[in-house]
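Below is the structure I would like to discuss, written out as structure tokens.
Let's look at chain A:
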Amino acid sequence: MAKPPIKGWTGLAPGIGVKGRLVSLSTVLAAQTLYDVFKELPVPFWGPLGSLGAFFAAAGLHAALLIALFGILPLFYIWLERKVSARIQDRLGPTRVGGRFGWLQTLADGIKLIQKEDLAPDVADRWLFGIAPFLAVAASFTALVAIPFADGWVAAQSNCGLFLVLAILSLEVIGIILAGYSSGSKWALFGAMREAAQMVSYEIPLALSALIPVVVVGSLDFADLVAAQQGPFWNWLFFRDPFTCLSFFIFFTAATASVKRAPFDLAEAESELVAGFHTEYSGLRWSFFFLAEYASMFTVSALAVLLYFGGWSTGLNLEPISVAGTGFTVEGYLLNLIGCVVFIVKACVLVTVQMWVRWTLPRLRIDQVMTTCLKYLVPISCVLLFAAALWPLMLLKVLNRTQLFPRSTVAAVIPNEVLTPEPKLNVITIDPRQLAPTPESEGPQ
Partner candidate 1 sequence: MTITQILFGVFAGLACVSAIAVVLVDNVVRMAFWLVMALGAMAGLFLLLHADFLAASQLLIYAGGTVVILIFGVMLTATGPFASLKSSAGQTVPGLSVSGLLIAMLVSTIAAVPWTGLGKAVGRSPASLDQGVMRQGDLAAAMADSDETREAVMAVTDNWQNRVEVGRSTAPLGLALMGLRPDRDLIAGNKPSTLSPGYLLPFEIISIHLLVVLVAAGYLARAKRPRATEEVHIVTAGSSVTPKEHRIDAATSESADG
Partner candidate 2 sequence: MPETAETSHLIVRNLLTAAWLLPLAAFIAQVYAVECWSNRLSRASGLLGCAAIGGSLVLSLLAVAFFPSGSGSAHTADDGSNHAAVDAEHEAHPSATPAALAGRYYTLARFGDSRLELGWYVDSLTLVLFVVIGLIASCVHVFSLGYLDDERTEDYRDEHAHAGDEQPVSRAGRFHLFFAYLSLFCFSMFGLVLAGNLLQVFAFWELVGFCSYLLIGFYRERPSAVRAANKAILVNRVGDFGFLIGLAVLWTSVGTLQFATEVDSKGVTASGLFEQVRGDGQLELSDDSKSVVLQRHLEAGDEPAPTRPTIAYTLFVLAGLGIVAGSIGKSAQFPLQTWLPDAMEGPTPVSALVHSATMVAAGVYLVARCYPLLAPEVLLVVAYVGAATLFIGATIALTATELKQVLAFSTISQLGYMMLALGVGGWGAGVFHLSTHAFFKSLLFLSAGSVILACHHEQRLDRLGGLRHRLPWTAAAMLIGTLAVTGVGIPNPWAPGYSLALSGFHSKDMVLASALAFVRLNPLHSLLYLVPLAGAGITAVYMFRLWLKVFVGRPADQHVFEHAKESPPVVLIPLAVLAFFSVFSAVGGESSWLYRGLVTSEPAFVAASSTSSAIWPITHPGHEEIHAAHGAAGLMVWLVAMAGAGIAIWIFGYQPFSADELRATFPRLRQFLLDRWRFDALYDLAVVQPVLRISRQAIAIDRTVIDPLLHGASRLLVQLAGWGRRIDELLVDGAVVGIGAWTWRSGERLRRLQSGQLRQYVLWLGLSVVVLFGVVTWMRPG
């Protein structure tokens, strides 16, 4: 059946024709997406669904991988937090459950929470009360969809991925507000309002500071962002120029605040508000909020890594990772695998930093939180944005090139015309990979 090819949203809808051929290894290796692979499987594996079946299979696999990540990461982080806080407080942390490091502690907690009764106050708006935790979880889970873990290893590839991730992250606040409101408790309401105010406010410096790498690279696409940081670690935007470096701190501060981590955890300030917006929650619904929180911690850390620390690049100037259009090789897959691990490790380091900060710094007052945002972070990020835009122009004047350290190694791989700007668009650096219609979603294998 020859269907018209699907144009459009390239992540979920890869356009392809169907040809009933055996799948060879080279075919598998050359495929851009899971869908390509599944579609080529010889068996009427998908039955009457045809290619549609292949699509659902591919999407299901993507989702399963992400859900696994989404589930495992909080388990690890909660354990990690216990350990980190214990170390900072000169304790040992969990040691009993699950062997030597108490690594099953979180699992045990989870089982306990599942067993708990699902309580709801009488005055609560039960329908909203029930649905609110799922909203929060859905938002923070969906944000993972657009995060690439290695070259092409992304559930939904979009050319404005960064923007999409930030937008989806901002949806989480709705779940929290609804939770606080529907609880019918003033503590919950206060917490929700604080959280809402804080998140909406901190989105501004967050987006502004995230704009600085975007301006430097000239793309909202994570693939472009990371490709621009390939090579030795001084190609990372963090080391690239003073303003991107400073902007990382702004970004990380705002990110910490937007995931309501200490010292910005006003929404659940126990000393004032009992437990904030989730005061009335218990059991599984309560744990959903924490799942969402830890997933968001990972998401913003991953964003920071992608923006400032080279994403999945090792920073050791290894053989450049294969780029689309240059052929697919086994080494390429191996390198992608290594990159995926490197990426997650980098993100985990940043998460650890967040924990470290949490257990080190005291909580701010709400007015200090707002002052920090509106009076300091926003102006600073504006100034940085402006300066980062002027920086290459200044370098061009002084050094006759647009960056401090020349990108010698990558230049060998990336076609020449990329480095020399298009004559008609001499402001924007354009990566040819953007022009290619091919890069499709490629789930983690």
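How were these candidates chosen? In short, all candidates are chains of the complex that A comes from, given by their letters.
Heads up, the rule we're going with is that contacts are C-beta pairs under 8 Å (C-beta built on N, C-alpha and C of every residue); 3 or more make two chains touch, one makes a residue touch a chain; residues count from 1.
All values reported here derive from a predicted model rather than from experimental measurement.
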Touch assignment for chain A within the complex, options 1 or 2: 1
Contact footprint of candidate 1 on chain A as seen in their complex: 3-10, 12-13, 15-17, 19, 27, 30, 52, 55, 123, 125, 127-128, 131, 158-160, 163-164, 166-168, 170-171, 173-174, 177-178, 181-182, 184, 189, 193-194, 196-198, 200-201, 203-204, 219-220, 325, 327, 366-367, 370, 374, 424-425, 428, 430, 432, 434-438
